[in-house]
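Below is one structure, written out as structure tokens; the observations come after it.
Every protein chain but one is kept in place in this view of the complex.
For reference, chains read A and B in written order, and residue numbers begin at 1 within each chain.
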Amino acid sequence: MILEHAGNAEARTLAGWRKLGGYASVEKALKGMTPEQVGEEVKKAGLRGRGGAGFPAGLKWSFLDRKSDKPRYLVCNADESEPGTFKDRYLMEHLPHLLVEGMIVSSFALGAKTSYIYIRGEYMYLLRLLEKAIGEAYAAGYLGNDILGSGYSLDLHVHPGGGAYICGEETALLESLEGKRGNPRIKPPFPASQGLYGCPTVVNNVETIATVPHVLRMGGEAYAAIGVGKSTGTKLISASGHIKRPGVYEIELGKVSCEEFLLSDAFCGGPKNGRPIKAVIPGGSSVPVLPLALFLKTAKGEARMMSYESLADGGFVSGTSLGSGGFFAMDESACMVRNLWNLTRFYHHESCGQCSPCREGTGWMEKVLHRLEAGQGRLSDIDLLVDIAKKIEGNTICPLGDAAAWPVASHIRHFRHEFEYHVKYPEKVKDPRHGEREPVAMPK
Amino acid sequence: MPELRFSPAALAEVKRLLAHYPADRKKSALLPVLHLAQNELGPHLSVPLMDYVAGLLEITPIEVYEVASFYTMFNTRPVGRFKLEPCRTGPCALNGAEDLIAYLEKKLGIRDGETTADGLFTLKSTECLGSCGSAPVMQIGEDYHENLTFAEVDRLLENLKQRAGR
Partner (left out) sequence: MPKVTIDGQTTEVAPGTTILAAARQIGGALVPPAMCYYSKLKGSGGKCRTCLVKVAAQSAANPNPMPKLVASCSTPVADGMVVANLTSPEVLETRKAIVEFLLINHPLDCPVCDQAGECDLQNLSYAHGLQRTRYEFERRTFEKIDIGDRIQLHMTRCIMCFRCVYTADQVAKHRVHGVLGRGDAAEIGTYIQNALDSDFIGNVIDVCPVGALTDKTARFASRVWFLKPMDAHRACTKCSGKVALWVKGNEVIRVTGRRGAYGEVEEFICNECRFDRKELGDWVVEGPRRIESTSVISANHYTDLKQLHIVTQKHLEARRLAGAGPEGSRPRGPHEGGQADPAALISG
């Protein structure tokens, strides 16, 4: 659905996009619907935020303080930085007008007169591409004053980040948009009442916004009929790692089994080097890693599906999370200790430094992991790591602390034997590629 | 030293950027203007350059220093003419990023984070670039170079050298 015209060069220009049915949702909403009706359709659609938290978008919109006499803002979160996630980049590159269209109808629904797309600075070439699309939309009367004679006016701007994962957190993003350091704000107050410039603000992910035109096109109820249960609609999955066919796939939520997604040639196509897959991180680096067996089947023995609920089955003990849909698989050559060290280095590097557990804890974990990885650790280091992670989790200003803690907890929970191996056989693990020669066996 | 001033084109761009934000929120333009300053008068943000940006946006210099030192894309220290930024995170590391970085270190004769003696290249491995499906990947300036092989890296570096007239 979302990716229907991805790859079609025509979709990149306004004229081509219109030929493909683009901007119909703008006509429909601005000419024939009230903002409340648009919001109602999104609610009916059961559309959940596609950035990672999965919070219902319609509900989030309904929290917006509409009684305030201050201006209201919609900000699109295009700061895609969660390791393993590259679907927003793909979407913006191939379908820039879909995002612009989504911004117009969503801004209309929220009563925003000015909206922003906050895009990570590394995607500067996409910023230029989006600005071009926005320019075309102004010229065609889809943006600016009195859009299509509806009386509704909107300005849309793109704002670059400067290289900081933390700006994907919505309040850090707003700080950054205000020209400040990307320090997440202390909540409450929430953006819905005091967001950008202290005004009521909604922040939505690129994919969420790009879905809104489809919801309007088909109607909320029809959209909700796609997918299974509370996992309505489709989801973009970025697939990478040790698989044959990396790329961005659109799946109908709950209809594709994890086994099919991993092994079928319609999706990942199975392992790329002939070595069996050993572990999967299905929702971006922050979500718990699962050993292959638990990824394919829940602890109850049911086939696991690609949906919010099924991936979460078993909680964080035997389940994981769909997260941002940043899917990456590791075959048995991968060293889970090294993988965890790598990811922990990332969170340490990206911690803003505001609150003590994250500022001090992420660096501490990285140092302990580095020591373990190099074969210089002790068995007690493993429990030390679990303990530090536990003390970061839930105690920080923003979710980066949790995002740093979950991989540590899950790597050790499911692959403790590899950590112990590093302590027992320091000579063997001196070579970071020890797994390629001699995979560490899973305990029976 | 030439006077630190934006070209008329860049000044027009600053004006365009400022129009994106409420009139009393000039500071909002800080990140885009710092990118502009680094591109036009860089490749690094010297103190006089940051002070110049502070003046343009009517904010204090410390507000610029605080921001520039927070974001990794801003070079607060001198860098080479070309900054090579291979991704080192998770999925890229599974698919050859470590080899790529080691190859670049060997080829350029520098360690990660250093600049070649001729001032041409700075090697700075970076965190996830959002290109995990086409690993290993390296950003140079605004360009992404994906699915890199050693041969491709050789060719890239040769091109950059030629562009610099070396």
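To be clear about the criterion, a residue touches a chain if its C-beta (ideal position, glycine included) is under 8 Å from a C-beta of that chain, and two chains touch if they have at least 3 such contacts.
Quantities reported herein were computed from a predicted structural model and do not represent experimental measurements.
In the complete complex, the residue from A:43, A:181 or A:278 that touches the missing chain is A:181. Among A:44, A:297 or A:359, only A:359 touches the chain left out of the display.
In the complete complex, the hidden chain is touched by one of A:113, A:128 or A:391, namely A:391.
Only one residue from B:12, B:47 or B:117 touches the chain missing from this view: B:47.
In the full complex, the hidden chain is touched by chain A at residues 164, 181, 186, 188, 348-357, 359-364, 367, 384, 391, 394-397. Residues 47, 60-63, 65-66, 69-70 are the ones on chain B that touch the missing chain.
Assume only the chains that are shown with their structure count from here on.
Per the touch definition, chain A reaches chain B in the complex via residues 80-86, 88-89, 116, 120-125, 157, 159-165, 176-182, 197, 238-242, 246-248, 281, 285, 326, 328, 330, 334, 338-339, 342-343, 346, 349-350, 352, 432. The touching residues of chain B, when paired with chain A in their complex, are 20, 22, 25, 27-32, 34-35, 57, 59, 63, 66-67, 70-74, 88-91, 93-95, 98, 126-135, 139, 142-144.
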